[in-house]
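These notes are about the structure you will find just below.
A single protein chain has been removed from this complex, and every other one stays in its place.
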Amino acid sequence: MKKKRMIQSVGLAVMFLILGILFVFPLYWTVLTSFKTSAQVFVEKPILFMDTLYLDNYIEIFQKSHVLTFFKNSLLTAGGTTLLSLLLASMAGFGLCRYGFKGKKALQNSILIIRMIPALVYTIPYYIIYNKMHLLDTLTGLTMSYISFALPMAIWLALSFFLDIPQEIYESAEIDGCSEFKMYTRIALPLVKAGLAVIAILVFVGAWNEFGLALVLQSSDAKKTLPIGIASMVQTHKDTPSGSLAAAGVLAMIPAVILSMATQKYIVKGTMAGAVKG
Amino acid sequence: MKKNKLMKKLLAVVCCGMMLTGSLSGCGVAVSDEAKGSSTETENVQTESVQAENEQTENTESEVKQSETIVKYGTELANLDLDGTLHGQYEGQTLTIPVMSGDFEKAVSAVVPVFEQMSGAKVVIESIPGEQYTDKVQLDLNNTHRYDVVLSPIAILHGFAIAGKVEPLEEMINTYAGESYNVDDFLPGLFNTYGYYDGKLVAIPYKPDVMLLFYRKDLFEDESVKAAYQEKYGTELKVPETNEEMIQVAQFFTKSENQDSPVDYGYCAMMLKGSTRLLFFNRGGDDIDENLNPNMNNAEGVAAMNRILELQKSAPKEWVQMGWDEANQFFANGNAAMMEQWPGLWLTCQADGSAVKDKVGVAVAPGKTPTLGGWGASIATESKNKELAWKFIEFMTSRDGELLKIENTMDPCRASTYEIPEVQASSELYEALMESFNYAKTLADVDVPYISSKLCDVMESYIQQAMDGSMTPEEALEGMEKEFTTEIGNLGLED
Partner (left out) sequence: MRKLNGEKKRAAICFIGPAVLFLFVFSIIPMLYSFGLSLFKYNTAMASDSIRFVGFRNYIKVLTSADFWDSTFWTFGFAVSAVVLNLLFGLTLAVVLNTRLLPRLSKVLKIVFTMPMMIAPIVTATIWKLMFSPIYGLLNGILVSLGMDRVSWFSEVIPARIAIIIVEVWATTPLCMLILMAALKTVPEELLEAARIDGASWWQQFRRITLPFIKKFILLIVTLRFMDAIRMFDIAYNLTNGGPGNATETLASTIYKTAFRYYEVGEGSAGAYIFFLIIILCSFLFLRLAGREKP
């Protein structure tokens, strides 16, 4: 028995190791590229390790004076999208899970269906409608459209996490005279922390990296987001600055990584399993 | 108790969220002022004297004095006031101009402060990433009408003209241009191909572009290489001028055909989907005639296809996967003797770490049918300020304005500018460039309004199929012709 378990563990470990290398290596490559000159990027024997790091790519990005504005815009947009989506989605998810009513199934399905609409269906309508509503080239407008992109998936995920909470918990709370609002804030939300953390990361990353819509809706340098700034580095009839692009990519990753670290403990703690036990 | 704490936390977060989104638009306004401040700071491309003048503008009013002159390329820019037609009289008016991020942005930004000072007007520049530039300009011309000046690749601009989205310019020139603004000074080939469309003047040339032949000067001038060539072919090795010479030279420099070749390959080009048609045009193929009829399925077309197939033997087999970066780097690493490319390759060759630095020569593409690119400037029909828009175009494309933009890779469009010795000396490309403009007639993008990109894709697809052998050149050209006829027919341009 023990031997068999050993073999299984070793097998799993080996597969994990291979996968690990496959998944981590391109990241390493991105970081490495961000420290290379373009001459070092295009060599027949790829450079795998470097003694001296070439920092100019990073310096160059900061010399482009708008980067900090773009960064701030991205942060505001993605942050606003995440917070509002979390609020709306957790409320809706809770509601859909807790209350039965006619047409609930249909509502759930239509939310899922909205998620399936290819994003480019929206692009031109948004442009035309926002133009009339004076929302073009505003962070508010962009945030609103990002929320509408994120919401269906967020609700769907939230719902599936809420469904894991045993109904008896609500029932006993009801007997204790707990109001519906308190049930949401005090009982349901704490139990789905891990799920909410996952949703937060997904929504944030999606909004943080969104490019197509931001490109169409935002015009002035004061309202552009980071992905547009990064895309602007590539010029036609000019060499692609691979090093600077990679450097920008590495820098742009930082907020998402911080968010992921900050939410880590909610995911790891496994509060839900504990609650079911107690 | 713990739950209580968490709830408080959550509430706080939610409140923050509400406040955050509530204040988003407010924040935006604050940002825009900051950014405007910083954008003028970044224009360090200017000469010192301009900057000095800039600082003054803040406290001078409509009164413009041109006390400090700007000197560029040994030429004093004496007519920046466009024969006295600007003279600060556009005070309080604003222009919005889209520019492609990068060089265009830099070049236009370099002109803006001087223009603002001269005219008193304010110019807002909006930069758009290259890939999506046309889409975005198109959207604005259709819906939002914010842009006054339209800077765009020529074929696209012609489409705008047919759709009535940009203004015919003859009238504007007659009414508003300063008396010394001379359109006859533009390189004639360039001005006619770029500017006139459907019998109307719709664009002023802004950036000329043409495919050039880059070759390894060091190899072509090497005595032992020359001797070997003489021995092998009985003729002297020289920079090829005809297609046949080119194919032969390419063979000579290809290791698989000639073991003694000093380089691996005789020829290289970017042949990734999207740029194969350029080689077809360079080799003598055409896309459409003046009446928008397909014009590739003919003897020249077949010859051009066969020449591509010949060159393919002298090129790395990976060239089908080579885009701009890879192909350029391949040449800059010294792996090929010749390459045809847009002028931008020069920068790659001369960059630090390039193996061919100072070893590259430039000539007209062999066969003398180089592909023409380039950008023009025009005025949006819906612009609320056409007069000022014209003045800006006039300013950018005037004799003096040209000298302000050259530094940012916007090569001159005027014959007189090329004659200035300092301009000639500033780039080793100009001689070949100017000569090429005399020959070039086929635009890189198929010059049919509305469906230009689609027809380009059609050409790409067939040329690639001919190259991988799944079609003969004749079949490919026939297929191309057929699709062109259908697509152009569907347009119904007659009505």
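Going by the order they are written in, the chains are A and B; count residues from 1 in each one.
Note that a contact is a pair of C-beta atoms (placed from the backbone, for glycine too) under 8 Å apart; a residue touches a chain by one contact, two chains touch by 3 or more.
Quick caveat, the model's predicted, so the values are computed rather than measured.
Undergrad: Which one, B:106, B:165, B:307 or B:386, makes contact with the chain that was left out?
TA: B:165
Undergrad: For chain A, which positions touch the chain that isn't shown here?
TA: 1, 4-5, 8-9, 12-13, 15-16, 19-20, 22-24, 26-27, 29-30, 33, 41-46, 88-89, 91-92, 94-96, 98-102, 104, 107, 109, 111-126, 128-129, 144-145, 147-148, 151-153, 155-157, 160-161, 164, 180-181, 184, 194-195, 197-198, 201-202, 205, 208-209, 211, 226-227, 230-231, 234, 240, 242, 245-246, 248-249, 252-253, 256-257, 260-261, 264, 267-268, 270, 272-273, 276-277
Undergrad: Since one chain has been left out of the picture, which residues of chain B touch it in the full complex?
TA: Output for chain B: 135, 138-139, 142, 159-160, 163-165, 272-274, 316-318, 320-322, 326, 329-330, 449-451, 453-454, 457, 461, 464-465, 468.
Operating definition for what follows: only the chains that are shown with their structure count from here on.
Undergrad: If you look only at chain A, which of its residues touch chain B in the complex?
TA: These residues of chain A touch chain B: 37-40, 42, 44, 65-66, 69, 72-73, 76-77, 79-80, 83-84, 86-87, 124, 127-128, 131, 136, 138-140, 143, 185-187, 189-190, 193, 215-216, 219-223, 228, 231-240, 242.
Undergrad: Would you pull the chain B residues touching chain A in the complex into a rising list?
TA: Residues of chain B touching chain A: 3-4, 6-7, 10-11, 13-14, 16-17, 20-21, 24-25, 27-28, 31-32, 34-36, 38-39, 41-42, 100-103, 124, 126-132, 135-136, 139, 143-144, 146, 209, 324-326, 328-329, 333, 342-344, 347-348, 351-354, 373.
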